[in-house]
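What follows is an incomplete set of chains from the complex, kept in their original frame.
Naming follows writing order (A, B and C), and every chain is counted from residue 1.
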Amino acid sequence: MAANSHWRLLNQRLGPFLGLIVIFVIGIILNGDTFLNIYNQLNVLGRVSIIALPAVGMTLVILTAGIDLSVGSMVSLASVVCAMLLMERDWTRATSLALPIYFVFIFIAGYYVVRKATRRLDAKKSWSVITGIAGGLIVAVTMVYWTYPQVSTGFGTLSVLIIVPVLGLFLGALNGIIIAKGKIQPFIVTLGMMSSAVGLAKFIAGKGGQIHPIYFQSVGMTAGGKVAPESFDVLSSKISLFGVKLFPVAGLFFLCSVIIIYFVLTRLKFGRYVYAIGGNEETARLSGINVDRVKTIVYAIAGGLSALAGVLYCSAYTQGKADAGITWELDAIAAVVIGGTSLMGGKGTVVGTMVGVLILGYLGNILNLQEVSSEVQDILKGVIIVGAVLLQEGIFARWMRAFLKKIKDEE
Amino acid sequence: MMEKPLLLMKQINKDFSGVQVLYDVDFEMSAGEVMALMGENGAGKSTLMKILAGVHTDWQGSILIEGEKHRFKNTKDAEQAGISIIYQELNLVQELSVAENIFLGREPAAFGGMINYPKMNRMAHEITDELNLNVDVRTPIAQLRVGQQQLVEIAKALSLNARILIMDEPSSALSDTETEILFRVIRQLIRRNVAVIYISHRMGEVFEIADRVTVLRDGHLVGVRSAKEVQRQELISMMVGRDFDQFFVKESAPQDEVALEVNRLTRKTIDGKYLIKDVTFRVRKGEQFGIAGLLGAGRTELLEAIFGADFLQTSGEVKINGQHIDYSSPEKTILAGLSLITEDRKGNGLVLGMSVEQNMTLAALREIVRYGMLSKSREKSVTGRFTHRLSINVSDMKNPIETLSGGNQQKVLLAKWLLTNPRILLLDEPTRGIDVGAKHEIYELLSELSKQGITIIIVSSELTELLSICDRIMVMREGTVSAILEHEEASQEKIMDAAAPLA
Amino acid sequence: CQKSTQSGRYVIGFSQVTVKEPWRVVFNEKLKAKAEEYKDKVDLIVLDADDKTENQVEHVKTFIAKRVDAILISPKEASGCSKVIKEATEAGIPVIVLDRDITYKGYAVFIGADNRVIGQAAGEYAVKLLGGPGNASGKIYEICGALASTPAQERRQGFHDIVDRESGIEILGGLDGDWKLDQGKAIAQDALQVHKDIDIIYAHNDPMAYGAYQAARELGLEKQIKFLGIDGLPHEGCMWVKNGILTATFLYPTPGEKGLEIAIEILNGKRTITPGEKITLETATITSENVNEFINE
């Protein structure tokens, strides 16, 4: 198969972009200005931005020849926790889950940073450990001082933007560790996590998984005086210059995540290792790469980004609920694949994923503008997913050739 | 050279889930020497080396380097101790570039974990030049061929500037010219006082490059000899545990009728690159027909084309006993009487999950079908027969195939294809990585088959082999036929300059 | 808000959260039927959000992009669409919220039945069956709808408002049947073994009640147990009541037609908008006596 690798590579690199252009043109033809106008464009962008984050994380996972079915339920869990942190006062199930994890994480992070630092100064190992612990504690404690009061007053935007993703990181890392240390199929592990995370989300939400609305003064809704900080509303607003709305804030998160991951994949050793593991795990291991660690980090990132998406969801839909991210994992995977990343691992780019996300986003938008019923949308979606991959793999081309050859032979 | 040994492995014992494969093996060598490690398939050579390289961690015994005790937890540890290894199987990431593969896990960093690509590529380029491997170091490995990939492996090992360099059958994928380059490099290393452990089944090479030879048999150390003094026969008997008069066997009796006829066979890659071009030749019934050529000459591609092995479009005609055959898929060609024993045993020869028995019957299940059902008893008898005939040593036919050593696996493959009772047997590097004992048996088998009127077409990179067992040798150059030599007229030189690419 | 009066026609967009539930199918049917009556001056766009909040928000946004004259929406939950409905309202498009009230109260009108009231009606009926207020006694097994949804919580709440007052009545179960017949059946199958002496099974909708009936029938208990459902759709609940499978069901009226009428009133300027106005639709207790009138309508 390596035979037609050049051709395929070209396809996989450019294919997605062409696809995007095509669908965009179709959009213009079908809906003209309604489609083109800035308002609609920003809508599409704003909407896809949220689901894009798990897709970006998924890209890393799939590049290591893995899969993460739990991103959707991570979004759900995160949205519930986020909403409760914002709206509830005093200790709730949400706080008792998120905060301990958060502090432990802070501690560990601090520990490693400080330890590395001391190592640099070439101190003795024992020393570096001690200083590490000390440093970790200091960081953690300061954080406690900052966060703890918010338990009773309700949490601020910044806090949830840190605490909730950390929760995601943690659960993602859990996925990664089990996969790496247990040497089990990512499919199974994340399938399990998918079920458990949803259950957890429902449990934390209480009453078998009730919805937690988020109220804003500005939106003119209040629940017994309890409201979320206005700043949280900003997350779903649009940046405007001279009164012209230019870019959705969620879009920024999307863009940043893509840029960062792109940098990581292309410039950092870590990125090479991701590709190497996807390409040939055994070789990667024999080359002294710490495969287990890389995997753990990759799944952690996927979890973290999903949780972040959960936060954005809360802001966009002013609620947290246990089925917020249901089936998002499939959309994420679809986007990644349409973006030209191979499920076999080792091949693909995060930019492709971005394009894939946009393709799916515009598709939905156009079909809605066309008032196409949801069932037809489902049918089309399925066809397009398969079609896109067939195109990328240059299958149609091969079939054509085979066909022409047959005709020639007939003569 | 009796100064204090650089490396000392004492009383090494190793078992795989209870199956003992190394018994109290001692291994010792000093800086600046080439130690050849020989032994039949499954003797334990690779295992011993993997222990030294930190791949296997659960073993008994001790490793001393310059008298200092070491016990490696992983390959990284071993590297730090100055040990690098070229594995018997290729260990490369197809998607990454040549340079990235060479420095995988050891990338020169700029700052903050960023890779310094210019530097890395420069360094990579220096090494590949040293090996006359002239490809752009930024091309993905996937676009290189087995041979070239093997050279990258070597480059990777060299890039470590190790004190101890282990080469586990590095030459088996290399043509003679490339092997020469390899030897040149080894000699340079020796001058730099590096210790090289060289595993090979090719006597010639061993005598050419090695200072001393350590021989293993069935996991036991048989002895150490100086390559200067020891005799070929002695080595063989040390390895095999028995003597035999004559090594190569050729009693083929080609008949007059043409069995296989290939006319203007051509195939291209999608990018229009010729893999083979207008290949035309005839092979007679019962003939042993050799195909020589450098790496990438298109020999594998030719066999695969005839056998209908992959989807690349192919044109030209293939006739068996004067009849056109449809070579669009193995399913069809096998019915037409063709069999292909591929280059890459693990990759596309065996089903590793399956038992020895099941692997053997896979291509000929209809042989063991009774009333439309598979009959276990027939399977047992049939496979038993061939196990005996090819003297495959396997304790239980129900064992997974991966518990057999290379040589025995190769014999299982032969059995598998003989079960389809083919008219024409295509063999691609059938003796690669196989010990002399097994080789000898295979030569015997081949001539026996040819006497039964089966046509043998054998691709090999070992010219001595081809020269001594083939009735005729076809030489390929860059996908085309450059010469077809009769047994009598054929010689190393003629073949080599027919094979050498046109400047 | 600029209307497309040049054509003299009104474009009205409707976002239905899902059509998986038969109740919503009937809902859409009746709404479309009503739209037919006004077809000379109204174009009705009906979109199905496939049970996803995101889709509904997307719908409303496309409606805004298309500058429709009015929006009808039957939201998935109280909070999810608040923001976008605010956006639409501020864009000068009157929004009429159907069936489920939302947290943002700036909409033109809310039309829907009160699930709590329905729950209470069910409770009162159950109490009556078990001997009337004060001296009612027996065991009731409750099968809830998707507990994550407000209707389920309210139907549960309302029921308990009444029944918890009765010391003689014991309420069991309360598992989540997700509105689905098959899950209702599975829950009942298991429950009926632990508690053989259940008098009433109260399910948050008719299909689940019917599922429970199927389970009881397997055990030969269908005669000694009474089944109460909610919704009272002509070809479902009513049919089952008529056939003596359910003892009673409680009408959960569909707000579609009313919604459309009010929308048109607003567009014609016949009705002035008082933000946050609520219109509650009446429920009704459907039993074998009165079932026919609900089927024939």
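The definition used in the following text is that a contact is a pair of C-beta atoms (placed from the backbone, for glycine too) under 8 Å apart; a residue touches a chain by one contact, two chains touch by 3 or more.
Just so it is clear, the model here is predicted, and its values are computed rather than measured.
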Could you spell out the copy numbers for the whole complex in terms of the labels on screen? A x2, B x1, C x1
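The rule is simple: only the chains that are shown with their structure count from here on.
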Chain contact graph: line, ring, star, complete or other? line
Based on mean C-alpha positions, which chain is nearest the centroid of every protein C-alpha shown? A
Between chain A and chain C, centroid-to-centroid distance (C-alpha), Å: 35
Using mean C-alpha positions as chain centres, tell me how far chain B is from chain C in Å, no decimals. 73
Inter-chain centre distance, chain A versus chain B - centres from mean C-alpha coordinates, in Å: 45
In the complex with chain A, residue positions of chain C that touch it: 45, 47-50, 53-55, 57-59, 61-62, 64-66, 77-83, 86, 103-106, 144, 147-150, 153, 176
Touching chain A in the complex, chain B uses residues 55, 74-76, 79, 87, 91-96, 100, 104-107, 109, 112-115, 140, 142-143, 269-271, 275, 310-313
Give the list of chain A residues in touch with chain B in this complex. 1-7, 267-270, 272-273, 275-276, 278-280, 282-289, 346-347, 394, 398, 401-402, 405
